[in-house]
Structures are given as C-alpha cells and as structure tokens.
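Structure first, then comments.
Removed from the display is one protein chain of the complex; every other protein chain stays in position.
This part shows subunit A:
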Amino acid sequence: MTDQLAARTAVPSCHSDAGGRSAAPGAPVVALAGSPNVGKSTLFNALTGARRQMGNWPGTSVEVGRGSWALGDARVPEVALIDLPGAYSLDPASPDEELTRDLLIGAPPDERPDLVIVTVDAAHLARSLYLVAQVREHALRVVVALTMADIAARRGIHVDAHALGAHLGAPAVDVDPRHRSGRASLGEVVAETLHQPVPVPRPLPEMDLGADMGADLDALDADLALADSRFAWVDEAVRAASRTEATGRSTWSDRIDAVVTSRLWGPLVFLGAMWLVFQVTTTVAAPLQDALDTLFTGPVSEGARRLLGLVGLGGTPVEGFVVNGLIAGVGMLLTFAPLMALMFLLLALLEDSGYLARAAVVTDRLMRSIGLPGRAFLPLVVGFGCNVPAISATRTLPNARHRIMTALLVPLTSCSARLTVYVLMATTFFPRQAGTVVFLMYVLSIALVILLGLALRATLWRRVGDEPLILDLPPYQRPHLRLMADQTWVRLRTFLQTAGGIIVATVTIVWLLQATPAGPGHGSFGDVPAEDSAYAATAMAVAPVFEPAGFGEWRTSSALVVGFVAKEAVISSWAQTFAVSEPSSSDQPGRLGELVRADFERSSGGHGAVAAVAFMVFLLAYTPCVATVATQRREIGLRWTLFGIAVQLAMAWTLAVLVFQVGRVFW
C-alpha cells in the first residue's frame, strides 16, 4: 500500500524537479551515494518503491531522487531517502558530483544526512571503495550496500561482507537491487546504525607540508599523497575481504567490443542499430496507430456527439469544443502512444544492454571535431527521445561551455514528437518510401547538429578545451524485462502527462481563437466560419512568411505556430482547423492526410511533395516546444535560450526556402 502510494507520487517527471512523498517530519535523513553504474538507482527504487528513470549509462543519475523508505523497525519506522547523483569521489568533476559533495560534507555537521549508504559494486570493489574512503574521513554514519554479487561470482570474485565491514569501520550488507532482496537486512542495519553515535572519522595520514617554497606545488603533492594513502587503504580492504579464484576466461564481451567500437564496423553497427529502431517505430507502429485513430475519429466522437445531443448541447460551441477540440486533440495524442511505447522500449533496450555506452565511444571523434567530448553524445542521444530530459542531461558535462553548446544543439535532435509529424507527412506524400524518408530526416538531424556545432566552434568558441574521453564501459547485460517495462511505462506516462497537459491548454486556446470572430460582421462567438476567426486572422498574417518555402497556407502556418508550444500539437491543430472547415473530415479516418496534401498542392503551385519536404525540414529545425525552452532557461540562462531560438528560426526558414526553391526546379 505504502509502496503503491510512493510509486504514484514520487515519480520525478521530465518536466519538473524530482518530487516524492516526503517522509514524516523528523524522520532521519538517509543519503544514498555511489559511483555511476553500481546499481544505486535500482536500489533506490527497490527501497522506496518509487519508480524513476534508470539507465546503464555513466552519469545517468542527474536528478536527486527523494522518497520514503519504510524500515519496518519499531524505533525507526521510516526514513527519508535521498538518491544523490553518482560520483566516483568527493573531488567533483561535474555539477552532479559537486552536488553530491555539497550535500554530504559541504553543509555544517548538523545539517548533514543522519546516515550515508554507499552503494559498492562487488565486481569492482577497489574502484567503488575510494568514495567510502573519503566519506569515512568525515563525521558521518556509513553503511555499505554491496551490489552486483552475481556478476562478481561469475568472475570468480567472492566478497565477505562481514570482513569488509570490519575493515572499513562501517557495516556492509549484501543486496540484490534487481530482485529486491536484502532490503530487510539493510533496513535492520540502517536502523541499528542510526542508534549508534556518529563514528570517529578515519584519521588522515600525517602530511609533511614543506613550509616555504611553492605552496601550489605542495598542495598538489599533498593531494596526490592523500589520494595514494586512500588507495592503499582501499587495496588493504580489498585484500582482506575478497577472494578471487581463477575462472575459465570467456571474452565474448571483448569480442563484441572489438567489433562495435572499431573504426570500420563501429559506425556501421551504430547506423544499423539506429535504422532498425526507426523501421520498427514506423512500420510496426503504423497498424496500431491506424486502429486507434479509427476508434477516436469514429465511435468515440460519435458517442460524444450523441451524448451531448441527449443533454441538449448538440450543435452548440460545447459540442465543437468537446468533439473537435478535446477528442480530436487528446485522442490524436493517444493514437501515438504505441509509437512512443515502442520507441522508449527500444531506447531502454539500448541503454540496459550496455550498447549505448559503446555508441558514445564510436561518436567520440565526431563529437570532438565539433568541439564536444564524446560524453556530450549522451544528451544528444536522449534528445532523440525527448529534448527536455536531454537538456537536463547536459549537466553531466564538467565544462560550462560544453554544457551551453550541447544545450544549444539538443533542439536539433529530432525528438519523438516530431516523428509523429514526419510519419503523417511521409505516409501521405511518399507512401512507398515512408520509412526511408523518415530515416533521412534523422540523418539530416544529425547533419544539422554537426553543422551548427562547427559553426558555433568557428565563431563563438574557438578555443573549446578538449576533454579526454575516459568512459567506463558497463558490462553487457541481458536486459531485465520487468525493469525495461517499468522504465518504458514511466517514460510513456510522463510523455502522455506532460504532452497531454500542453495539448489540452493549446487546444483550448486554439479553439477559443477559432470561436472568436475576427471582427464585426463575421458571425458571433461560437458560430464563425473558420476563415473568419481570430485564429485564421493570426495565422493568415503569419502565412506569407512561409510562401517562399511552399507552405504559406494559413492552416499550416497556424499548425506551426502551435507547434512552438508542442510538436504533438501540429497534427491536432490540422485536425482541428480542417474539422472546422470540413465537418465531414473527422468522420472519415485517413482524410486528414488527403486534406493536408490538397492544401500543400495548392500553396506550392503543384509542387506539393517538395513543399512537404521543406515543411518537414522546417519542423525539424525550429524550436521544439515550450518545455524545452523552459528547461534551457533553467540550465543555460535566458540569454542563451533566446539566442538559441533566434538561431533555430533563422536556420529553419533558410533551409526550408532553400529546399523548396531548389527542389521545385527538379521535381
């Protein structure tokens, strides 16, 4: 019951900061720390029952998760659990690690967490214990949660939790976050430790700091000596607590790595993987979409009409709002749920299997050529799902310039909301090559990222420092079905929730504008021909701007205007404007494509297909959505955000005009 409540309320959405059901006031605060990829987020989910985004990628834990963990102990019924960003050490190399350090040791002692659980990977004991060494140097209660025992065992490594705890001066407990085992014993130990006094910090070795000359050099030397002493302490603990037996060597994962990261095959495998993803999301999703579309435009709209007729609202503005606004708009959004689910499932598969990290290696050189480290590829890949979390993910970049640059490039990665429009356009204008056309849009998206990157590097940031690529490749894993389903569901729900809210708001505004006459003599509120509405007047004023690009029709320019709010709204805006002017259209599935097609043929003077391509290019390059803008503002400030919008609009318009003017000569 509690778990369910937490699950429902503690999901950080991609649009809001991490929330969560906070524990009862006065409950002890327990912080969860650990290096990236040690299973920390999975453990957090298992303990709180909260579901949040998980991934197999170093630095995924950008947000701070919060939740409440019922310990089941009489003295300490529950604690407030904070999931700190992943950090290899308390010497920060990124804003995430900085946050972890600040939360753990930056605050005065009485504001620090009551206890820190450091998640430690049994298969990589030495590496994960460095953080423990550092945390133990401060007045903090520490409990070690030992994960990945299964992987360690496969490699012939056995870790004795008891011996390890004794050596570290902090109890260690075996847990298996994926199967949710070890929760109870971890809870017991945490409750017990909370009742103990704060332990004495581990003494630091006496450092002989030479008095005078070269204070800087001395500080550096002292730093190194300190690190060395920690490594020595860690090595001792490893020796005392773990035992390695020789096992038959199987290096199949190395063989896979040799192929998927190689010079020749790496990029090919990468492109192949991406191509497959998009074939699946176009050809497999299409029939499901069609079925849902038929359901919404047919029976659902019909039922609503009949219902409203029964209560005497038939033919009123209310009916228009419900049927042509809510049902057409939100229904349209829902028809894309299968597409999104497939897309998110594939992304989860790529992340969980470990391939996504290899993709970052393959793209490192490419990224470097535009002045970005390979790590910047992470936000850019995430951008293909949704730009909003992608921009938050730029926090994993330690260098502020890299962050700004990446955040400016992310909007050019074609998010899945844009995919819905490509699919409609491609199946309408190029029914036979729809998959290829959509794929080419993604190739173009990548090309634009590179071009803008190069342009930024050549103009604004000539001396972007090169960051070395040092990337820990997580082991290949058979993806865990339940975790994948969880992750897909969370992402899908987040998509529907956030996009749904925006859609309803947009549809309301659009419908209001449509119901309002543009001036006296054009009809009354709620009874105005589409062409005479305030909405049409606005759109018509904008339309001439798009004439040189071949789509200067008011319905399309108005779709682009609401597309600024959310790309999901482009199609619903069309559906709405066409439904208003052609009442029969919402009764017949598939009509929308035809109407759009006729519109494009008209506005382009017979070059409908070329105009469609120009339109898709514009759609790809201009500002993705208000949520992206809002996130950008938070991450890189208002000025850079506005700069980004200006660049996007200028680029989108120029490219679209270029495509149309050149294209119509040949086609």
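One rule holds for everything that comes next: a contact is a pair of C-beta atoms (placed from the backbone, for glycine too) under 8 Å apart; a residue touches a chain by one contact, two chains touch by 3 or more; residues count from 1.
Definition applied: contacts and distances are computed from a predicted model.
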Identity of the absent chain, which is to be given by its UniProt protein name, from "Ferrous iron transporter FeoA-like domain-containing protein", "1,2-phenylacetyl-CoA epoxidase subunit PaaC", "Molybdopterin-dependent oxidoreductase" or "Carbon-monoxide dehydrogenase small subunit": "Ferrous iron transporter FeoA-like domain-containing protein"
Among A:Thr100, A:Thr193 or A:Thr261, residue touching the chain not depicted: A:Thr261
Touching residue (missing chain; options A:Val132, A:Ala241, A:Leu308 or A:Val361): A:Val361
Candidates A:Pro108, A:Gly312, A:Pro468 or A:Pro520 - the one touching the absent chain: A:Pro468
Candidates A:Val29, A:Ile105 or A:Ile151 - the one touching the absent chain: A:Ile151
Interface residues of subunit A (partner: the chain not displayed): 88-89, 91, 93, 123-124, 126-127, 130, 151, 154-157, 220, 227, 231, 244, 246-254, 257-258, 261-264, 266-267, 357-358, 360-362, 364-365, 368, 374, 398, 466-473, 475-476
